[in-house]
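Just one protein chain is left out here, and the rest sit where they should.
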Amino acid sequence: MAESEYVLEAEGLTKQFRGFYAVNGVNLKVRRGSIHALIGPNGAGKTTVFNLLTKFLEPTSGRILYKGEDITGTGSAAVARKGMVRSFQISAVFPRLTALENVRIALQRPTGLTYQFWKAEEVLDSLNDRALELLAAVALDDAAHTPAGELPYGRKRSLEIATTLALEPEFLLLDEPTAGMAHEDVSRVSALIRQVSKDRTVLLVEHNLGVVADLSDTITVLQRGEVLVEGDYQTLANDPAVREAYMGTGHA
Amino acid sequence: MLEGATDMAEETRQDRTSLLEVSGLHAYYGESHVLHGSSFVVPEGEVVTLLGRNGAGKTTTLRSIMGMVRDRRGSIRFGDRELINLTSNRIASLGIGYCPEERGIFASLDVEENLMLPPTVAAGGMSLDEIYALFPNLKERRRSSGTKLSGGEQQMLAIGRILRTGARLLLLDEPTEGLAPVIVQQIHDVISQLKEKDFTILLVEQNYHFAATVADRHFIMENGRVAEEVRKNELEEKQDIIDTYLGV
Amino acid sequence: MTVANETSEKSSGMRRLSSFLADRRVRLAGFALGALLIAIAPFLGLYPIYLMKLLCFALFAFAFNLLLGYVGLLSFGHAAFFGMAAYVSAHAIKVWGLTPELGILTGTAVACLLGAAFGSLAIRQRGIYFAMITLALAQMVYFFSLQAGFTHGEDGIQGVPRGHLLGFIDLSQTMNLYYFVMAVFIIGFYVIYRAIHSPFGQILKAIRENETRVTSLGYNVSALKVGAFTLSATVTGLAGATKAVVFQTATLTDVHWTMSGEVVLMTLLGGMGTVLGPLVGAGVVITLQDYLAGIGSWVTVIIGAIFVICVLVFRRGIIGELARILRIQA
Amino acid sequence: EISDDVVKIGVLNDQSGLYADLAGQGSVEAARMAVEDFGGTLNGKEIEIVSADHQNKPDVGSSIAREWIDEEGVDVIVDVPTSSVALAVQEVTRDKDTAFLINGAATTSLTNEECSPTGVHYTYDTYALAIGTGRAIVQEGGDSWFFITADYAFGHSLEENTSEVVRENGGEVVGNIRHPLDTSDFSSYLLQAQGSGSKVIGLANAGSDTTNAIKQANEFGIVEGGQSLAALLMFITDVHALGLDVAQGLQLTTGFVWNMNDETLAFAKRFSERRDGQYPTMVHAGVYSSVAHYLKAVAEIDDDGGEAAVDQMKKMPINDFFAPNGEIRADGRMVHDMYLVEVKSPDESEGDWDYYNVLATIPGDEAYQPLSESTCPLVE
Partner (left out) sequence: MTELLGIPPQVLFGQVMLGLINGSFYALLSLGLAVIFGMLNVINFAHGALYMMGAFVAWMMLNYLGIGYWPSLILGPLVVGAVGMVLERTMLARLYHLDHLYGLLLTFGLALIIQGLFRNAYGVSGTPYPIPEVLSGGQNLGFMFLPNYRAWVVVAAVIVCFGTWFLIERTRIGSYLRAAVENQELVRAFGINVPLLMTLAYGGAVALAGFAGVMAAPIYQVSPLMGQDIIIKVFAIVVIGGLGSILGSIVTGLGVGVIEGMTKVFYPEGSNVVVFVLMAIVLAIRPHGLFGRPRT
């Protein structure tokens, strides 16, 4: 079978919570190698779409294809092992492990050491170099031995990105990666995303329009659980519907 | 009689110059010393922001004012009351409303219960209808559990919640984090309206552009101290200082 | 935020201590010293049967702490593994005439199977629900033990012969038995210790902190948890089976929920999530039970008071508190 | 030879749980009284008493027993209620040649398959209870029975023994129901017993299970409805706990009635003075008697080895207020008279703890399982 042009195709994706449609008939195609942004007002269903794609929620109806394979019924860990990895909107680090250990948890997975309860943990030290490299990429190398719980909020987000990248995912889903970050970190992280996107695909939820404009090849605007429009930044920025629903009048 | 009244008016105007006065504030988490004697003043009726990098100590400052950091030293004066030794429920009932960084929405309460939760501390708060008018999303979802809301909706709820109480001083920790630009604009409008109603607001912000448009005064924090004060009219002349501190 | 504060305080204390302990030589020396202490304890005037009981319960607590302290799973049903293994090995030795080591292995194997079964049933639950479903399953095992013929109701299986280890070491000699129990203890302890400090243990800790995130990184969290649960149940079974040989009995006490409760107490008293905590906790509880037995009717009041004081004064458990003090002095 | 030049008596029982009242500290006190009455020394050697709470856990009990024998030189272990603990201690004492005087436990296996040359089962057993109560009631016309039984080995054997007695005497058993130990609500079982239409409801349980069942039977008007209750194991402390209002008219079997004659009365008064007004149960009296007898035997042969002492005890007849004509058989059973009593009404009672009218004395050789039926290997 020829490799499809799209890494991910979702058809008629719907999620209903007790009669309330959080996501309603969304069709989404993410082109291989692109950075695809998902934007929309609060409560539009972006996080829910993420949860559906990564199988943290069961869709009420609809179909999800990843690299042409139907993953609608696959479990979330299995999806991650196929190379589709997400970060979380609300920071999700391991607070009592150090930053280095946080990243190592991700690095450890492909090593096959996981179930080897008879091996000493020193075998994991071989992963340290790669872990430090990843931490350096998000400017956390100075905090490698700090327990993640003691990091300020913004740096926790950076750590989470480093952990996500450690899995070398083919397809990366980032939920508001720059939320709560200071400006310099925002630019560093967006540079990082650009850099890592060279050989992978990224699906991004982001409210920082600067970042969206800067990074994304394609943007899908969600509103009330449905796709409003899709296009590149310039097209959307001039779309009156988008301006009204999302951007407001202040941006151009 | 008349003279007495003017005196009082005079006094209030005096107070107006400093509703909240923080001086030499130190705060500790366990053994880590986070605030190193920060001092600043929030005049009555103004919108004041605390700016600074991640970890500069902005949140800790707000939490210290609210009495939520157990280990704190220095002086925090609210009107003519010293807050440094009060418990947080006493502080709140003096008329300070707090909207925390991670929103603090209650899962076991529905949206409306969340809104109704903080007790009224003074007259003059907004009514439920006014709040719903401000944030229509909330009205639509009023019977669902607080944490079922999207991130942005939760932020609205967290702000809406303290508008009801009639607190004169509002502490908002990054109220625009994670909000869509339209909503940010709404929040901007809300803050302006509140200012017109004579509320005093101490705002912690990452979004410098947002802060710049609403605030009368900015304090820039660095390493647990207030490093710089920038008034609204000084914004342009001090732009380069701001740039160096914030890396904008 | 006080919670985060407390834990981070704790973890940084642990960090210093563990960085000291992380040195391989320090660790090895510590183990050697510990083993030596156990080996000579009977000659220091300590009563061997008491020591053996202590070792069995300490092993039980170690196994339990693997789940509570490192995976964050509170099982309230571990008595099922402890007691079932005791019954099975007692029966195997007394009725089938197996040698003690085979009897113990049989009991341990049953605990392992039971653990895998319970684990798969319970693992979908979290927190207190997990505790309760393990309790429910254990209560069923208790009920089974009460009704099944081979367990002899509340009389229990009595008079289990100690027999000859490997057919030629006479375990009715107290010191032979003692060194056998010591060997079992060291093996069990090593298995648990190894598991905690292995790549597997790292993931378990991560699961304790944030399960969803571990899933999103592509780990099969359920399988990992069932694995940890089974491992814990197996070592628990080893402890229970050994205890049956030491005391030559297996009774309902071993499967009763209060036994599950006791191991929780031991772990908390010693300090959960610390390597030595369970040993100290088991020591305190067993010593109280044995040495206070002579006080008569006030014994429960005294034990209760000790628990209360421990919680109020040593909140992190005895070892946890010690670690904190060490850091202050360091 | 008296080992370590001291005779050490270990009273091992439940001091905090279900059996703390019927045994507990009272047994310790009874043992002390026996030692004092003996004169405090034995052939010039000290007599000491130690005591411990086995918490009804066999492993705790057996480890205390071992440690006492190994480390503290205890020569005789006394009391030990709860069958499972008694059986475990029986193993230990047999192993270590230490005398074991069983008073609190009820199971007949202690003198059958689990008997020991160093063990004496002194006060009562399930067989005696069944004979006493079962036979008497059937003979009075209570010939159809329904059992409410604790679902434990103890309850089962009590029910079995009694059923047999009932049948042997021409009665019938119309049904039974088994309840878990420590049941607080018996109304459901009582209604089923009522539905069975039997003349007698036999309570094959003990302690709070029995008292709760009786109390609730009263509440549901069972006795007024024409059925009578037979409590198969009840101690005077249970009657005291129920109060005569509720307990009156109950028939039960006991090995000791404290106000039966001057001798018993004298013991009971002394006991009650030392125990804050609590009167002795049959277990307390049994502990006194067994310790006294043991000391006599040891003094006689000047040897406190378990088997030697028990052999000597078997040779000497017992004659005291507890067992005026008692003797210890080869299987370790101490055979003495038992009493069928009826609980007085509040009006009949002449004061605190005056609860029993003696209806009949059951001679020892009828009360206990015949030696010929014992499966104890010590019996040739």
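Some observations on this one:
Letters are used for the chains, namely A, B, C and D, taken in the order the chains are written, and counting of residues starts over at 1 for each.
In this section, a contact is a pair of C-beta atoms (placed from the backbone, for glycine too) under 8 Å apart; a residue touches a chain by one contact, two chains touch by 3 or more.
Being a predicted model, the structure only gives us computed values, none of them experimental.
Considering the complete complex, the chain that is not shown touches B, C, D. Between the chain not shown and the residues D:Ala20, D:Ile137 or D:Met282, the one that touches is D:Ala20.
Annotation: of D:Thr123, D:Thr237, D:Gln251 or D:Ser289, D:Thr237 touches the absent chain (contact as defined above). Within the whole complex, the absent chain has one touching residue among B:Ser18, B:Ser39 or B:Ser88, and that is B:Ser88.
Considering the full assembly, D:Asp185 is the residue among D:Asp185, D:Asp302, D:Asp352 or D:Asp365 that touches the omitted chain.
Considering D:Gly141, D:Gly195 or D:Gly226, the position touching the chain not shown turns out to be D:Gly195 (whole complex). Considering the complete assembly, chain B touches the hidden chain via residues 66-68, 87-89, 91-93, 97-98, 100, 104, 106-109, 113-114, 116-119, 121, 145, 147, 162, 165.
Where chain C meets the omitted chain, the residues involved are 1-3, 6, 68, 74, 121, 124-125, 128-129, 132-133, 135-137, 139-140, 142-143, 147, 257, 261, 264-265, 268-269, 272, 297-301, 303-308, 310-312, 315. Residues of chain D that touch the chain left out of the display are 16-22, 151, 177-180, 182-185, 187-189, 191-192, 195, 207-208, 211-212, 215-216, 219-221, 237-238, 240-243, 245-246, 278.
Note that only the chains that are shown with their structure count from here on.
The set of chains touching chain B and also touching chain C is given as A.
The greatest centre-to-centre distance from chain A, using averaged C-alpha positions, is reached by D. Chain D has its Cα centroid 76 Å from the Cα centroid of chain B. Residues of chain C found to touch two or more other chains are 8.
Of all residues in chain D, none touches two or more other chains.
Partner chain A is touched in their complex by these residues of chain B: 32, 53-55, 59, 101-102, 137, 141, 144, 148-153, 155-156, 174, 177-185, 206, 208, 246-248. For chain D in complex with chain C, the touching residues are 15-16, 20, 24-25, 28, 50-60, 62-64, 66-67, 70-71, 83-84, 87-88, 90-91, 107, 109, 114, 151-154, 156, 181.
In the complex of the two chains, the chain C residues touching chain A come out as 4, 7-8, 11-12, 15, 194-195, 197-203, 205-206, 209-210, 212-221, 224, 227, 231.
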